[in-house]
Every structure is written in C-alpha cells, then in structure tokens.
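Every protein chain of the complex appears in place save one, which is left out.
Chain naming follows the written order as A, B and C, and within any one chain the residues start at number 1.
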Amino acid sequence: MSCMVSANAQIQNDDIFKMPEMDRSNIRKLIRFPDFGGYHTMKCDLHSHTVFSDGDVWPSARVIEAWQHGLDAIAITDHLEHGHLVRKTLAGDFNTSCDIALQKGKEINFIVIKGTEISRAKPFGHMNALFITDANPLSTPEPLDAIEIALRQGAFIMWNHPGYPDNKSTVYPVQEELIKGKKIHGIEVFNEVDVYPVCMDWCKNMHVAFMGNSDIHELAADFYGKDAIRPMTLVFASERTEKGIREALFAGRTAAYFNGNLAGRPEHLSLLLKASIEAKTVDDGKGIVEVTNHSDISYRISFDSGQVDLPAGKTVRTTLPKQGKALVMNCLTGMREYLSIDLPL
Amino acid sequence: MSCMVSANAQIQNDDIFKMPEMDRSNIRKLIRFPDFGGYHTMKCDLHSHTVFSDGDVWPSARVIEAWQHGLDAIAITDHLEHGHLVRKTLAGDFNTSCDIALQKGKEINFIVIKGTEISRAKPFGHMNALFITDANPLSTPEPLDAIEIALRQGAFIMWNHPGYPDNKSTVYPVQEELIKGKKIHGIEVFNEVDVYPVCMDWCKNMHVAFMGNSDIHELAADFYGKDAIRPMTLVFASERTEKGIREALFAGRTAAYFNGNLAGRPEHLSLLLKASIEAKTVDDGKGIVEVTNHSDISYRISFDSGQVDLPAGKTVRTTLPKQGKALVMNCLTGMREYLSIDLPL
Amino acid sequence: MSCMVSANAQIQNDDIFKMPEMDRSNIRKLIRFPDFGGYHTMKCDLHSHTVFSDGDVWPSARVIEAWQHGLDAIAITDHLEHGHLVRKTLAGDFNTSCDIALQKGKEINFIVIKGTEISRAKPFGHMNALFITDANPLSTPEPLDAIEIALRQGAFIMWNHPGYPDNKSTVYPVQEELIKGKKIHGIEVFNEVDVYPVCMDWCKNMHVAFMGNSDIHELAADFYGKDAIRPMTLVFASERTEKGIREALFAGRTAAYFNGNLAGRPEHLSLLLKASIEAKTVDDGKGIVEVTNHSDISYRISFDSGQVDLPAGKTVRTTLPKQGKALVMNCLTGMREYLSIDLPL
Partner (left out) sequence: MSCMVSANAQIQNDDIFKMPEMDRSNIRKLIRFPDFGGYHTMKCDLHSHTVFSDGDVWPSARVIEAWQHGLDAIAITDHLEHGHLVRKTLAGDFNTSCDIALQKGKEINFIVIKGTEISRAKPFGHMNALFITDANPLSTPEPLDAIEIALRQGAFIMWNHPGYPDNKSTVYPVQEELIKGKKIHGIEVFNEVDVYPVCMDWCKNMHVAFMGNSDIHELAADFYGKDAIRPMTLVFASERTEKGIREALFAGRTAAYFNGNLAGRPEHLSLLLKASIEAKTVDDGKGIVEVTNHSDISYRISFDSGQVDLPAGKTVRTTLPKQGKALVMNCLTGMREYLSIDLPL
C-alpha cells in the first residue's frame, strides 16, 4: 500500500527506525475455494513432517507456515521408528512433535490434527493414522498391530502415495484385506509432486476419500515456489472444527487438489464448479457469454466444437454451445475420467 | 493453468499450431470492490481521450481496454476545438469518437457514456460534460455557452483537474458562479497521477461529487504499469446501468479512488470498509484478532497506540484496542481529514 | 523502491500533490537476450498495424509501446488498399502512418522501419515490404507489380503467416516463382499467436530468414497479457542501426522467438544458448552441476536418461551426463527438429 499521506505511528528516530511492515509473519494468504451446499470447503494438508522425524522445521513452525499459506488445518504425521527418534540430536518421544504443534495451534486458533506415519517397505508401504490420541504405542514391530491400535484410538487411516517408491501403484493382499475390513478410509491420489491416476479409480470404486497432501519435509514456500499452492485435501465440512473435518473425512466428502487439478466425486466437483463461476449472456443470438470465475481454481471446459479456459479470478468473454454436455478437463472423477456437466453453465 | 492431461481441441498440426490461450483480449481483470447498502459499487473512468482529439487509441479500443481492465463504465470525452478536429489526418465530427465507442459498447454489453471536454485557459479551465446527446453544438467560442447547451442536454458537469496546469487549485469567480447555480456537479480530486487535496474540502463543503479519473491519452496498461489500477470514480448505483450511474452521480454517491487511496463522504467510505473486511477474535484477553480483507483495497488503520495495515486479499493477525476511535489513513473525507471509525472493527 | 528516508523533490502541497512515479510511460522493460559472436541480438517486431489501416493505436504510440516493451526496432506495415484508406474517418496517404512513426522514432532515438503490407486472397496471400521509401506507388491492382516496385526501392520481402486464413501452409506457384527469383527473403514461422511448423523447414531449405512477428492490431500489453513478450524476430546485427538490421536480415542472421520457443539456424541458436548459460561443477563424481541461465529465455535440455529445465534468470542444481548429445526442446531448427548440442554444457 502506498499511502498518499504517511502518518506512521512506528518508532522512527536516529537510534532505531522500525519497519514492521517488512515482517510478513502475521500475514495469511487468502485462497478462494468456495463453500457450497451448506458445507465449508476446508483446505487441509493431512501429511507433514517436522524435525522430529526427517523434516526440516520445528513443529510450531509447520503450524505458522500452514496458517500463513492459507490452510485451515494441518496434520503432523512424523514417522515412527522402533524405539528411537530418527535423529540422535533430539530428545522427546513420539508425541513430542504433535504436542508442540498442538500448543501453537491453540495459541493462534488453528486446527492441528494429531497423527503419525506408519512406514514399512512394500507391500505394506506407508499409512497415516490421523486423529490419534497417543503415538507411542503405535511404534510396534508389526505394522498391522499399529493400525489396530490406531483404530482403537478412533483413527482415520490413509494409504499414502501408493506408487512410491517403485513407481508402481499396486493393491497388495494386505491393503485388500484392510479395505475389505473398512480399515483404510482414504487414499492419496496426489502426494508431493506426484499423481496416481489409477488410485482415483480405487477411491471411486472402493468408496474411500480422495486425498491430496504435501508430505512436506522441506520449507513449503521454497519447495513449491513463491506463487504455488501445495497439494491439499479439500474437506467439505458441516462445521469449521476438527470434529467437522473428521466427520467429513469418514463420510468421504473430500476432493484432492494439486496444481490446478481436482480429483473427487462428481457430486462434489460439480457443486464446487458452480459455486466458483457466474455466467452472464452478452449476445444470446451468437451464444456469447461472459463467465466470471470468482475462485482461485482455473477451469478448462471442453465440448464438441472447442474448448474454453476459465482462469481463476478473471472474467472471460467467449462463445459456448447453448446446450449439451461438456467435460471439465481439470476435474477428474476417476482415471482418465473427467467431470461431465450440462450446458449452459 | 497447467493441466495434468492436456486434451486440446485446438488445431495443432504441421501446417498450423494455434495457441489461442496466448490471446488475452477476451479476458477481463476482476477488481474486488464490494457492494454495500443495496448499492452496486461501479468502477467508472469518466475522463478519457482517443485519436479523435489528442489521445493515442481508436475509440473502440478504449472500450475494450476499459472492459479488460475491470471497469464497469467509461466516458469518452474528447476535446472540442473550434470548428475542426485536432488532427488534420482525421475526418468526422465531434460525435464520431463517441459513436464508434458506443457501437463497440453495445456489441460487448459495456456501458459507454457520451461526453466531451470543454477546455480553455484558466480561469475557466477544463470541464467535462457527461451524458450529452450531441457534441457538435458545444463547439462554441464562449465556454459558458457550451455549458448551458450541455445542461439543456441533461449533462452532468465535472470540473476537471483544478490544479492543472499551474499547480494552483483556485476557485475563480466563474466556478463560484457555476457552483452557486448548481451547474457544477462534481470535481476531480484525482486526475492522471495528481491529487488535489484542497478539492476534497470543496467537494465536502459544496456538496458535489468526489471524482477520480485517468484522463488517459496513452495506452493505460503501459502508462500505469502492469499491476496498477488507474484512478477511477466509484459510483454507488441502485442499478448496473447508465441510468443508475447518472442518478448516483447527481446524488453525490461516489468516491474517488487512486493508488490505494479513497476520497469521499464518510457515510460511503465507512460502509465500503465494513463490506471489505471480516474480523474474528483469536484471543479476547490479549485483544488478538484476525482481520480478513476480502477486497482489492488495502487499508491502514491508525489508533492511539499504534497502526495496523490490512493488505488487500490477505488475513492479518494483530492486536487492536477493544474500543475507541481509529482513523483510516487511506480514506480521506477532506483535506488532511481521515475517515474516523469506531473499534472494534 | 521503498526508501528509508523519503527526500522528495516533487511538488506536494495542499493545492497539488504530484506522484510522477505512477507514470510509467518513460520506463522500458529490459529483455535479456544475450549478444554473441560479435553480433548484437536485436529484438525486432517487423509487422504491426496502426489506425491508418485496421489497427487500434496511433503510429507514434506504436513506437512508444515498442520502446517500453523492450524492443530495439519496429516496422510499421499498414495495409494498402486500392486508392483509399481503410477508415473513412481518416485523411492522409499510405505514407502517413510511417511518417508519424518515424518522427517519433527520431525523437526518442528508436529504430522505426518503413514498411507496408501487400494483402490479397490466396494464392498470393500477404507479404510485407520492409525498408521501402514510398508506399504510395505500391497500391497497385496487381500485387506482383507492388513487389517489383518495392524491390526497386531496395525492400526486404517477407511472406507473412502462410497458414492464414485457411489453416493450410501451402507453397503456391506464385511463391515458388518469387523464391526462385530471390524475391522472398524471409518467412514468418510465428505470427500473432500462431506457429507454422512446416515453414521452419521452408526457411531451412530455401535459405531465407526465420521471422517471428506480432502482426499486432490491438494494444500489445492487453493482447499478450502483463508479463508476456510478443513474438519477435531476433536479428543478429553487426551494428545497432537500421543498416545493421537490414544487412543481417538479407544475410539470414535471425531467429524467430515466441512463447519461450526459438526457431532458427543451428549455428545461431547454439551460440545464443551458450551465451545465455554458465555451468559450474558441484560434484564431478556424481555429475552434479550448477547451471545459471542469465538470459530471459528458459531452455529445456533433453538427453537419453532424462530432461532438465533451465529457467530464465535462475540457477539450477542438477545431474547431467558428462558427455554425449542432448536436444534443446525449445530450440527448433526445422519442423519437429530440435537443436542438438554436445555435453557438457
């Protein structure tokens, strides 16, 4: 802001000249993802690491960072290792990172979800237990024991990055069994900078929640770049609380977001799209419309005779068919399956 | 937008590879200035020039440019010269520029206001006649005759840039007389890159509309720079039509905007501010609040013990006094007079 | 710039408060395309229109715009029509637009090239005559007569957008004949927002200059968007003068630039690349290097085992093969043919 008259109440003399406006740590980005249908669209990153496993930042800093970047909730999900922390230069136990983060969350009124990551080589792979109450008993030799303990704590179990580290996304018997037993409640289709197309079909067919998360170890602003938005899970919650997020997750009211792409159920994506845009007829005879996209999600609409981009935060003047079907190319409802909508918008 | 799967319906072969997304001429910037109190906040530039006087662009291009830049209405106000156009290489009469612009406005459904600028050396100076029906009879030897003819056409008369070109803002007898006769309805307090502080007092005391306009001759995006918003008159209109603008202008429901600063009546500015921001208590005991500014106007709030910036499109976590008065340093209600508001926000 | 101590020599009082820093019309963008091999890399747009044919801006404004946008030269190439200007509201003859532009160029020390566009339906299509001395005699019924007159004036003849308007890029007998007679000296491979891949092969095989131009009719900053660089012809000239440009054009020392892509001869593109980047070994054993790209052109290097982006104005730490061949995917030397380079960089 460049004020015409600078009436500055700060201390500015020869001893010290303060420029508090240079400190941006109390400023939060506004991400415009619209609410719809009575639900709050909550921007959640449900997979993150701190110095208490192999991450780069102190737990309280993960919370501040998430708040600054415009998220509504973060889960701290440090790795469990058998009986000791990853780093020898750290003390504490497996609850320490979440305890520190929860304290900061309380201080700044930001939702922090207590979690942990249960990691093994494949076939088990990695799974996050979210909304746990005590991480220490989950450090078991047998990962399925950890899952059971977590479930008894009321945990939501997420299957993390199924295509990591071998670039194959495979449902092994262990996951088949867990899914059958309703012990996996969500699957990551976006993780860090990777996408798992086939997992979108799994979410659709197995009726579990579409999940997208950063799995951030580094400093998020430096990892994703200055204008980027990290992968996140959009949670369509009845109330803006941890309880609201939990209920929506188990109900499967989510969409995964990354790099301008959404993956989720058609009933959610179509309402999110409708809540994002506003169409106005300019010339009915010629089919010319003005479409304003009030959201921070750009959409690409494809139809028989062409394609139209609806950039985030812009109005577009364009020609659209007056009726018929269109596909939204950045809204995926399954593997190579796009959200289908009816025209007019 | 970077789509994961690029299903491009455009022609892309060895003969021709079309990249229509590079053509931004059908894309319009979204400027978020909120509506309030049943009024539409319309962004108007009521002073502009084309090649038909001493401007650089064709009239239809002024209209497209204004649409792209996010305005809701533009007035074309080319200079009148006695009996001939400024440029020998042009034909047409004093209505030609507006006729071309109005035709384009009709085509793209954008409000174009027919106007002209009556220019003389001081003491008369420059005045715009807006909402005229025929510019030709206004090309009179005596400028006051032109004013009378314009008034008979129902014109709104704006006194342009009172401090130009001698850097003195002076009310001469000619303006005093016109104001007394209610023949001046608005005064520019912002013009191009200049501000006229004393004129804010005039608007306040003489009960005429606060006006801010670009007076653009050049290409606006190049003149003001890529992220800049030109000076404009915010018109608080009952309906989004030319008629709505006209009614609001005569009623004095306007504010002038430039470079992050607003000048207007306190009853309008305070409602605009309230409609822009949303405050949430974080810690009532410590007086910590989160203030989200949903608008594209940054505000600076000053109070006894300090000062807080509310940047456009951001949330700020800050400490504010729980009650008392504050000044909004970028909202001017007169010369060196700031909007006073009550805390809490 | 936010100065700690604001010692402002501008007039700032209650009558008028000047903010000249808001006027960006005297500020020019710096485009960093490096010189090499004793040549100056000159950024030229050799195809543009003004209000004197079907363009939107006054000729002098085209010159200012080109200067502001960081170009080194512009050609004004308005259409010729038989005996009259396109617009009835204009006077003047076919030299008027260039005369006005040349006058402005002289004033601000910017190279303006006098040209015109000879336009017919296909098979002739559109051709620009550049460096002409008098446009009026080129308004002939027969376009080949106009070409001959232009050639007698010493013109460089450019074949414009061969794929326009039928989306077919075809060499008809008329062009075959002209090329055989060395009467076409360059072909546009980029025009406005279109690319003509097959024309890259023509330039290569027929030994004519690769050309890329905006053909701008609108306001360039609004048409291409705020950060975009318009299509241009990079001319590798011995001296920074009109004469230098002319000599280089006839010698075929050019490359066409658009949207991050270059098309030209391998000997030029490889030297431009080398002049853009600087590589430093970080870990010789692991093949880790740091590559700094000092230019405003991003490069994408592809090799057997992977691919590396070298973003404009950034340093990248990456692993590259220690030797072998690589392709530069944004440097085209023909249709579907990429610049081949030797590693290490």
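Keep this in mind: a residue touches a chain if its C-beta (ideal position, glycine included) is under 8 Å from a C-beta of that chain, and two chains touch if they have at least 3 such contacts.
Keep in mind the model is a prediction, meaning the values are calculated, not measured.
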Considering the complete complex, identify which of A:Y39, A:Y196, A:Y257 or A:Y299 is in touch with the unshown chain. A:Y196
Determine and list the chain A residues touching the chain excluded from the picture. 11, 13-20, 22-25, 27, 51, 55-58, 60-61, 64-65, 68-69, 88-92, 96, 100, 163, 167-169, 192-198, 218-219, 221-228, 259, 335-336
Interface with the unshown chain - residue positions in chain C: 1-5, 7-10, 21, 26-30, 107-109, 195, 259-261, 282-283, 290, 292, 294, 298-300, 302, 305-307, 309, 311-318, 327, 329-330, 332, 336, 338
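The rule we apply is simple: only the chains that are shown with their structure count from here on.
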Just give me the whole-number Å value for how far the CA centre of chain A lies from that of chain B. 40
Could you give the separation in Å between the centres of chain A and chain C, each centre being the mean of its C-alpha atoms? 43
If a residue has to touch 2 or more other chains to count, which residues of chain C qualify? 17, 19
